[in-house]
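Dumping the structure here so I can ask a few things about it.
Here the complex is missing a single protein chain, while all its other protein chains stay put.
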Amino acid sequence: MDLWNLGDPIRDTAAPDGPIETRWERRRFAAKLVNPANRRKLTVIVVGTGLAGGSAAATLAEAGYRVRSYCYQDSPRRAHSIAAQGGINAAKNYRNDGDSIHRLFYDTVKGGDFRARESNVYRLAQVSVNIIDQCVAQGVPFAREYGGLLDNRSFGGTQVSRTFYARGQTGQQLLLGAYQAMERQIGLGNIEMNARHEMLELIVVDGRARGIVVRDLVTGEITTDFADAVVLASGGYGNVFFLSTNAKGCNVTATWRAHRKGALFANPCYTQIHPTCIPESGTHQSKLTLMSESLRNDGRVWVPLAAGDQRAPGEIPEHERDYYLERIYPSFGNLVPRDIASRAAKNVCDEGRGVGPGGLGVYLDFADAIGRLGRPAVEAKYGNLFEMYQRITGEDPYQVPMRIYPAVHYTMGGLWVDYDLQSTIPGLFVIGEANFSDHGANRLGASALMQGLADGYFVLPNTINNYLADGPFPAVDATTPEVVAARTGVEDRLNRLLAVDGDRTVDSFHRELGHLMWEYCGMERTEEGLTKAIGLIRGLRDEFWARVKVPGTGEQLNQNLEKAGRVADFFELAELMCIDALHRRESAGGHFRAESQTPDGEALRQDDEFGYVAAWEFGDRPTLHQEQLDFEYVQPSTRSYK
Amino acid sequence: MAVDTKVRPVRTKVPATRSTVSLKILMAVTGLLLVGFLFAHMIGNLKIFVGAESFDHYAHWLRELGAPLLPEQWYLWIQRAVLTAAVLGHIAAATILARRARKARPVRYAHRPKVQGSYAARTMRWGGVIVLLFVIYHILDLTTGTLNPVGDREHPYANVVADFAPDRWYVTLWYALAVVAVGLHLRHGLFSAARTLGQRTARGERIVRRAALVLSVVLVAGYLSVPFAVLTGLVS
Partner (left out) sequence: MDIQVRVWRQSGPSDRGRMVTYDVKDISPDASFLEMLDVLNEKLILDGDDPIAFDHDCREGICGMCGMMINGVAHGPERATTTCQLHMRHFRDGDTIDIEPWRAAAFPVVKDLVVDRRAFDTIIQAGGYITAPTGTAPDAHATPVPKADADAAFEAATCIGCGACVAACPNGSSMLFTAAKVAHLGLLPQGQPERQSRVLDMIEAQDEAGFGGCTNMGECTTVCPKGIPLTLIGRLNADYRKAVGKR
């Protein structure tokens, strides 16, 4: 308890009670509306242009609000939603295979290991069907069957086929749809787009979110922007681990700055680690690349039976191999969910049986599939993935087994929001991966795209009205004391970073922080490790502020200054993640505490003690506010895949 | 939710007729017209192998073409006007496009390997200039007869034979170079014209590229056969 304080519990007061099927409808009816003529007088700032931010900006502009969008990339089309491969879930039941809104809701709550809110997830399942309609109307080229109708595929954790996809580039196609809708509004003058701008602070005036402080990344100029509401759609914080499947620029700064201004940060320790990524090849490694989960349909995962076996894979005879997923989970085999597969890989590597450089890898072997189906069939199914693997590793997966290893992929935690997607700061809305709302402790495949677009196209544009109906709010300008303070704070911080002029690069700190987090707050967490990590993080953070070297000045394009600010925030987040992981003495979804496992090593939830959302308030010692989760429609049970 | 009733802004700053694509269409159409003329001209040239009388008769017939509907020589002048317009249009469009292209890349690359496409494709502009110079010379030589050693407008056969006489090998060389330049120009130009006019399938592209090659070779062979026949004494 000396690391944090226990505060008052919190509730989501925006969600209606009563039958879950009509909650969204009733909320929309109860929410105040804004007359179309008045919308022109209201300004909304949207930070981030991914699936959530892009779709929200376009939809709000279509509705008639004045929108100003920000992104750190050179164009809104670059947001990292673009890299999502697999697909997007929707309860269309086009397959007539028993799917329904209720089943998608059920699968998502269960997949999240019963740590998500029923109301939110139900609404997500409801609007999922509208997303597909909307995207098709925009010209998203989903895969189709010969009859001209939409095709579906299956994904992990479900028994129905409800995933819509566009080859292995679904995220790209969906994002381009939102981007085009957004560009149309930019062309019409309804959105002012500010690319290569980074939000560095939230401006709160009279308790309301009223604007942001941004840095023009090209000129280095610090400016302030004011609005009636601020929407954060800035994505997840997986880059705290340095190596992840996130884009290099992904960062926590926007949400972390809001957190420091009073927004609660919920469940920061829930991290999704994807089992099939290309392993590190050396110390030069700058990011990890995901290989689609679909490979596990035909690939067999194995490691040598004996620790320290250095032979080439082809020289290891069949009886000296351990197909450990098939051995431990005979009924699901290689197709166990992501969290299970990742942890199993870590366990065999910890036993010294890992393969490749540093022993951090396991084989994903297609020899059987090639023998059974023939090379052309395997090529037709996975050709592009095999090519990508070969391009990166220089090895031919048709000849030698792929080497894979788990990597940080998605963060379920984020800023706490109510049913209206409003944070604890009035006027600050948080959508997409940046909020914590819908995935509980683990996200199912193909659900991130669904949530981002649900929030941006359908949820936020309806709920934000209720807040904006009270606007326009009193004018704010550059001389408002809160604005001056926010701006000065940003400038001081940048100057401090530049002034250190030490002897270590930003990347070297980031890399070390990442190693630390991976070691102690990664796939398996223990009380001892987390306690140690907190001390190490604090030490490293002090060292960062004493020894970091940021070249150049603040008045120019300075990519190292950008990185330094982001890493500084990652240090603070990392500590909170460890505290959250330490306080949650149970295993749930992506959070595995070694102390809380079944006799055969599976995750063990403690529903009575930890059946809540942990929402943290910023402070020297963070304060925990618990939001109790009630399950009226889905009864928590133990997940088993044996 | 959406009250999006705004109409798209009308964009009228640059008329569509002056867009890069329109200019390319103009080049394609004028180019094809000129290619059509080149083939007709080539077939006429080949009559030289039938004999002096036939060739001269053909030349006279050209002046009477269109009569009695049109007065004598009118057709010829109409054709000349159309061809001149086509040449001017082709050159004007090419000049505007070349200038736009130069403006589109104000700073050059320090390290730039040659364009990986064919030699023909990257010599379109200079090739075009060579062809133009040749056409001017060619008109002065065999149309007006100004630069021809014989220059007898009534006896084109004699003009041709005198032109490509062995001791005037440099004329033949110059002529041959120009014809090859035309061939190269067409090899890419024919494909490019088809693409500009909307050719859009991979299979069609293969056919068009092959056809462009065949037509260019036929044209070059057809035009070169005359001077070389004179040079070797086959025609005298």
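For reference, chains read A and B in written order, and residue numbers begin at 1 within each chain.
Basically, a contact is a pair of C-beta atoms (placed from the backbone, for glycine too) under 8 Å apart; a residue touches a chain by one contact, two chains touch by 3 or more.
Please read all numbers here as calculations on a predicted model, not as lab measurements.
Across the entire complex, contacts from the unshown chain go to A, B.
Residue in contact with the omitted chain (choice from A:Glu183, A:Asp455 or A:Glu575): A:Glu183. When the missing chain is restored to the complex, the residue among A:Arg27, A:Arg77 or A:Arg210 that touches it is A:Arg77. Note that of A:Glu62, A:Asp365 or A:Asp420, the residue touching the chain absent from this view is A:Glu62. Annotation for chain B: contacts to the undisplayed chain at residues 1-2, 4, 8, 11, 13-14, 16-17, 19-25, 97, 100-101, 103-113, 115-117, 121-122, 124, 188, 191-192, 194-202, 205.
Mapped onto chain A, the interface with the missing chain covers residues 55, 58-59, 62, 73-80, 82-83, 92, 94, 130, 132-139, 141-150, 166-167, 169, 172-173, 176, 179-181, 183-184, 186-187, 193, 195, 218, 245, 247-249, 281-282, 284-287, 289-290, 388, 391-394, 457-458, 461, 503, 505, 507-508, 549, 551-552, 556-557, 559-560.
Basically, only the chains that are shown with their structure count from here on.
With each centre defined as the average position of its C-alpha atoms, the distance from chain A to chain B rounds to 61 Å.
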